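All protein chains but one are shown at their positions in the complex.
Just so it is clear, A and B label the chains in written order, and each chain counts residues from 1 on its own.
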Amino acid sequence: MIETLIQDSNPSFLDYKGRFKGLMGWIFSTDHKRIGLLYLYSMLVFFSVAAILGLMMKLELMAPGKTIMGAQTYNSFFTLHGITMIFLIVVPGLPAVFGNFFLPIMIGAKDVAFPRLNLLSWWIYIVGAFIALSAQFFGDGPPDTGWTFYAPYSFRTGTNMLPAVTGAFVLGFSSIVTGINFIVTMHRMRAPGMNWMKMPLFPWALYGTSWIQVLATPIVGVTLLMVVLERTLQIGFFDPALGGDPILYQHLFWIYSHPAVYIMILPAMGIISEIIPTFARKTIFGYTAIVVSTLAIAFVGYFVWGHHMFTSGMSGVALYTFSILTFLVAIPSAIKIFNWVATLHKASINLQTPFIWALCFLFVFMIGGLSGMVLGALSANVHLHDTAFVVAHFHYIVFGGTGFAFFGALHYWYPKMFGRMYDMAWANIGLAIFFTGFNTLYLPMFFLGMTGMPRRYYDYVEKFHGPNIISSLGAMLMIAGLIIIITNLVRSTRHGVKAEKDPWKGKTLEWTVDSPPSLENFEEIPVVTDHPYKYD
Amino acid sequence: MDNSQHTHIVKYKTFAWVLLILLIFTFSSVAITQLELGVYSVTAALVFASIKSVIVLMYFMHLKFDKKFYAIMMAGIVLLLASVIFVTFLDYLYR
């Protein structure tokens, strides 16, 4: 009886009745958990679309010559695939979904600092997404510049660039608003007793990420604005005919877009730092080193943008500087890998699905990171620039890093988010198929790139045929794995077994609240006295 | 959570003095660039602008009286922007 009374006074965030009912109760809710799920659902939709585009491109590459689409369609497909995946999924992905949902809970707060701004940022995200995607449906054909919008082609091409560029500009605001919100939340709303060095590592990663979001996004914002002005009003900025320098566009674009890679990967690293100690049943090795390396990545990552432009015609001095800085930024990433592996040493490992995702992350992230070192070397880069090698590298980092961490986090926090457990067996089967497909898809591309196959081409010579077939088969296998994983997760929101408060016996604050959490997360704000990962 | 607003009240007179100093700097930067000093006139104009912005930040924007965090971050932002310009110029200076 008492049990039900307590239940009644604290309905979960999925059940409570607010000012609005039904769908309205979600899209006008300022609850950080509902906003997190809103982002999750919108991203799942965009992700499915972009993944299908990717699959179609791989099908086109099954055989030389035109198989299912022509050159212009292929151009618009990789552009849309890039814009959607980068601006709509991996850049906002982890902070907007898991940051929104878990940051306040993990630092012992009832919500973020500015809940209404938080909702606004989701609305900006949706508006930006619609503007960007509307480019496909009207005007003079879908954009064909690739997601980088390189000048001068981006204002010379006859295709419908304006909505795509404007959409990316608007999406930047969403990112900035989320960043401001998270920084203030962490500065002002940590539970009593939780000083900076007692904050869990996922919030720490979000702190670094938020600063990059706040400080790098405006630069790309104003750059895209310049492209818009150049296209509409013929103001000379980057057009060589008007005295502009197209390489300056590349500088400005990558001043944001390289740090954006760290916006993608830092929260992923934070999530891995949460999953590993929980399933290793052991304190994380070198907490301080991880925190410092997070901030170091955020800082050094701001100054390596030039390694995207090694063949663009920069000066020699700039080439050397950017190459050295690129190698430097690998150090803090490596420190983290060593810390995770050291945590596993002599641990009593509890081999569950989220942990297997984390292990897969380590594997693919290592491949991605080391191939990045190959590209960071100037002489190798000249050979490999704009080949399939680069595509393989950044898919290992962005999909292998952020994507694996995303699914890992989803499996780790799923019982907390939905209050139910997914089917473990199907989750593992899906993961196995996905992981096999992933490597079959991208490993041959390293080889293709080394032997000279350029990226962004819908056609190739006969000698690339073999690896391309393997790669395309891998793509199908990977999609099959994804379907199993997502079906299992969606199905379990209704049919899964009820989850307990702390199914993995984790130690951070989110495991002390109900599954799913109540509206205000905590009945009473907890007082923190100890380190977040105290297992022994 | 402490909700005490810092109650440091800046006197009207302080603001008036600050404005006077800012105006003096404005007029002298106009005057100095009217002289033909070549490259130095730009340098001088930018130095005056920097001094003016520091004064605006310290007094009008209350950095002098607020938590040190804001001032440190502000300095960090200036440093960041300067470093980005510096690194960009590694390309243009040696091209």
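Points worth noting:
Please note the rule applied: a contact is a pair of C-beta atoms (placed from the backbone, for glycine too) under 8 Å apart; a residue touches a chain by one contact, two chains touch by 3 or more.
We adopt the following convention: contacts and distances are computed from a predicted model.
Per the UniProt record, the absent chain's protein name among "Tetratricopeptide repeat-containing protein", "Cytochrome c oxidase subunit 3 family protein", "ATP phosphoribosyltransferase" or "Glycosyltransferase 2-like domain-containing protein" is "Cytochrome c oxidase subunit 3 family protein". Within the entire complex, contacts from the absent chain reach the displayed chains A, B. Shown as candidates are A:L40, A:L61 or A:A113; the residue that touches the absent chain is A:A113. The omitted chain makes contact with just one of the residues A:V45, A:L242 or A:I324: A:L242.
Looking at A:I176, A:V390, A:I433 or A:L482, the residue that reaches the missing chain in the full complex is A:I176. By the touch definition given at the top, chain A reaches the unshown chain through residues 8-9, 11, 15-19, 110-111, 113-115, 176, 179-181, 183-184, 187-189, 214-219, 221-223, 225-226, 229, 233-237, 242-245, 248, 251-252, 255, 519-520. In the full complex, chain B touches the omitted chain through residues 1-3, 5, 7, 9-12, 15-16, 18-19, 22-23, 26-27, 29-30, 33, 41-42, 45-46, 48-49, 52-53, 56-57, 59-62, 66-67, 69-70, 73-74, 77, 80-81, 84-85, 88-89, 92-93.
To be clear about the criterion, only the chains that are shown with their structure count from here on.
Centre-to-centre, using mean CA coordinates, chain A is 37 Å away from chain B. Here chain A touches chain B in the complex through residues 188-189, 215, 247, 251, 255, 302-303, 306, 313-318, 321, going by the rule given at the top.
Remark: chain B residues 1, 77, 80, 83-84, 87-88, 90-95 touch chain A in the complex.
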